[in-house]
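Yeah, one chain of the complex is gone here, protein chain that is, but the others are all in their spots.
Here is subunit A:
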């Protein structure tokens, strides 16, 4: 726009000041509050038994959920990007549905499947299987919330690359998994890594859905974000911000990985 250098400077100043206040300040306050009492106090707060248990639980959850959603994402992308079949668009919408559903709604929905009064409640009780207010419930709710991450990265990437290479490999006698490993995977690997990193970050940070299904039992079913809430409401500000700093560092690492991967994949793919 020919607003001249003055207009440009004004817009830029507004943008930078707002970003400082709206985005940078909240992130900084977490790190400052978390680390202001010194590194010793920081690790001391993290070393508390319940917080350690929460960190462990969050890691276990991620270790289960991320592979499940990676496998699902690859399968979904392979079927949707490489083939045409009736209902393909509908399936795509269903896969993206978790992004539009409030995590609270997701958590409540899971209660009605696996909870005591839920669809499978009587069956689960009879066989003494505990899903709600236990690790399996946390895993299921986290799986729902992060379902679209890998698929959404891979589908446009695979569609863009077309089927020619895979078809050539098939004609030359390559078998299914061989084709995927040797031909498709090298083409999509950075998009795949990116989707996995996003999925992981979201699993570690999920709050609403997990807060419904976890039962928030101290030291047992509290994930790290739930532990942050608990510490905060216990007026243990130092502990809450120390725990929050850990998740903030994960977020910053995720962003760094995003920037690095964007250089490899190209903006359009890893941008959204």
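What we mean here is this: a contact is a pair of C-beta atoms (placed from the backbone, for glycine too) under 8 Å apart; a residue touches a chain by one contact, two chains touch by 3 or more; residues count from 1.
Convention: contacts and distances are computed from a predicted model.
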| item | value |
| --- | --- |
| Name of the absent chain as recorded in UniProt (options "Amino acid/amide ABC transporter membrane protein 1, HAAT family", "Sulfate transport system permease protein CysT", "Ferredoxin reductase" or "2-oxoisovalerate dehydrogenase subunit alpha") | "Sulfate transport system permease protein CysT" |
| Options A:67, A:122 or A:176, residue touching the unrepresented chain | A:176 |
| Among A:45, A:124, A:192 or A:247, the residue in touch with the chain that has been omitted | A:247 |
| Of A:129, A:185, A:217 or A:255, the residue in touch with the unshown chain | A:255 |
| Options A:53, A:66 or A:228, residue touching the unrepresented chain | A:228 |
| Contact with the hidden chain (one of A:76, A:124, A:138 or A:265) | A:76 |
| Touching residues (missing chain, whole complex) on subunit A | 1-4, 7-8, 11-12, 14-16, 18-19, 21-27, 29-30, 33, 71-72, 74-76, 78-80, 82-85, 91, 94-95, 97-98, 100-113, 115, 117-119, 140, 143-144, 147, 162-163, 166-167, 170-171, 175-176, 179-180, 201, 204-208, 211-212, 225-226, 228-229, 232, 237, 240-241, 244, 247-248, 251-252, 254-255, 258-259, 268, 271-272 |
